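Scroll down for the structure; my scribbles are underneath it.
Other chains of the complex are left out, but the ones given are in their true place.
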Amino acid sequence: MKFTAKQIAESLNGTVEGNPEIEVSSLSKIEEGKPGTLSFLANPKYTSYIYDTEASIVIVNEDFKPDKEIKATLIRVKDAYNSFAGLLELYQQAKGTPKGISEKAHIADSAKIGKDVYIGEFVSVGENSVVGDNTQIFPNTVIGNNCKIGSSTKIFAGVKIYDECVIGNKCTLHAGVVIGADGFGFAPTQDKNYKKIPQIGNVVLEDNVDIGANTCIDRATLGSTIIRKGAIIDNLVQIAHNVEIGENTAIAAQSGISGSTKIGKNCILAGQAGLAGHLTIANGTIITAQAGVGRNILKENGVYEGAPAFKHKDFRKSYIHFRRLDDLVNRVNELEKQLKEK
Amino acid sequence: MKFTAKQIAESLNGTVEGNPEIEVSSLSKIEEGKPGTLSFLANPKYTSYIYDTEASIVIVNEDFKPDKEIKATLIRVKDAYNSFAGLLELYQQAKGTPKGISEKAHIADSAKIGKDVYIGEFVSVGENSVVGDNTQIFPNTVIGNNCKIGSSTKIFAGVKIYDECVIGNKCTLHAGVVIGADGFGFAPTQDKNYKKIPQIGNVVLEDNVDIGANTCIDRATLGSTIIRKGAIIDNLVQIAHNVEIGENTAIAAQSGISGSTKIGKNCILAGQAGLAGHLTIANGTIITAQAGVGRNILKENGVYEGAPAFKHKDFRKSYIHFRRLDDLVNRVNELEKQLKEK
């Protein structure tokens, strides 16, 4: 599909500056723009690229003032970033979505499958499980018995969902995700063996939850491990048994949350952060990358760094001194010397 | 299935306090107890919940003395925690276990399959591989050639076991586990490329080993990567080539062990810990969360923290000072000033 600058400007309520008939068929980053592509400029850090980009069309903010000549045709809009994001969505929708149930899938007789679903090859859906309307399940995914999968949810290839787990509507589970494996619950015996504690709970994902590739969310010992609506979780994250993740909380890749910890709403965990078990983390808390949290955080909207973590600003102050610790030691050596001489 | 307080008390050798005919059909945590469920109180930290719990029955220790009125029927037993754990097991057993070999599985003609196994849809079992009696293999698991899988072992969905690997009896491998991928062995060449070193060894899991979801255990270059009996390993753990994990050692999620390191018996690695390669770690060693161990630990039963890790108590002492490093610097500033003035 090709579109002219004029057509795009009309759909975005923008104005063309340059050749209104120039055509584009795909999207590009401004620093990698090629002829036949459309790009955008929103972040001033990237302004220098607009003078050299080979993109045929660039969407810019209304008030953008170039310093020199620009080869590309411009489309001026109110908010270049949002306009471009809208085009990204249109582009993705235009790719279409797979439909139909593969004959090579295995669906238990007692399972209930909604309308307009996609179920790919070598998928298995267990006894009494329910799949909602418009949901897509990509090849080689395994859904156990007594599961409930909502509507308009996307489950990519090779996901494994254990028995009795519940996935909401409009969720996305990326490839290799494991939902509902046993929590790591063992009781040490007197002869130093470990006795497994049965994990008879489940996992519940509310609506609009997004889970990254190869992330693991363990089932609860009793009750549910819960991911509240709108939470977004990146790749290779570990969520242990009986954890609760609050609404719209974001967790970056390779973070780990230990058993029974409750994280509030609108929190952010940066990459490779770790939280001990049985903690309460207040709404709006930010944990920086690689931090290790060992205590409750009860005050909202704080920022924490370090392992063990404490207040971000204090950590940064201490860390500056840590980097210069050799100087400090030398100064103390000198003080001792001077004092001896007096 | 429903049971009365009287029936449960009889099976646990306990005594009923309250309505002996009240019925329950499932189990709950005391803080989330609902009518029709049975809960327990063992940890005094949770005592406050017993006065408000909606659970119909609560198992308590013989000597439990309530401070105020309790709505729930109590069952007094010698050890409330153990009694409840026993009920958890009964509950899980009552769910039953899958049996039979799916027609949609692929089993090589030369493979030998034991009695009373379960092999799910889209499982493949390679040439000359052996699967023991009562073993369960869930859908989409791949077992290579010349593997040996013991008896009464549970291999959940989407596990991948490479050629020649050996899994013991009564092991559990959770979904997405990878056993026997090549170790990360490469020799740098003179022109700064890497030349792959063939990894012709295997992985051996002894009996009663438990492996968490998406954990990876690499095959040895030569010989075997070995997980000794009773070891328990959580999700997303990395075990490199030629590592040996001792009996009854517990490794929490996202920890990583580099090549050829030998960990003794009864050790504990907390989450996200990292161990360098070619190390020896003594029996009973505890490594705290996120610690990074770069040296041999030859003394038994020590506790280590930090990156690089040293003795836990010393780390904690240093870390308290690290948190107050700004104060220390100010004190040294002040000393220098005073000394100058003298």
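Should a chain be cited, it is by its letter among A and B, assigned in written order, with residues numbered from 1 in that chain.
Here is the rule we use: a residue touches a chain if its C-beta (ideal position, glycine included) is under 8 Å from a C-beta of that chain, and two chains touch if they have at least 3 such contacts.
These numbers come from a predicted model, not from an experiment.
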Study note, to complete from the structure: A student told that 2 identical chains are shown should find the copy number of the whole complex to be 3
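Assume only the chains that are shown with their structure count from here on.
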Practice item. List the centre-to-centre spacing of chain A and chain B in whole Å, with centres computed as mean CA coordinates. Key: 26
**Study point:** Parts of chain B lying in touch with chain A, wherever the complex brings them together
**Key:** 27-29, 32, 85, 88-89, 91-92, 102, 104, 120-122, 138-140, 156-158, 172, 174-176, 208, 210, 212-214, 230, 232, 234-236, 248, 250, 252-254, 265-266, 271-272, 289-290, 307, 319, 322-326, 328-329, 332, 335-336, 339, 342
Study note, to complete from the structure: In their shared complex, chain B is touched by residues of chain A numbered 106, 122, 124, 140, 142, 144, 158, 160, 162, 176, 178, 181-182, 184, 186-187, 192-194, 196-198, 200, 214, 216, 218, 221-223, 236, 238, 240, 254, 256, 258, 272, 274, 276, 290, 292, 294, 307-308, 310, 314, 317-318, 321-322, 328, 331-332, 335, 338-339, 342
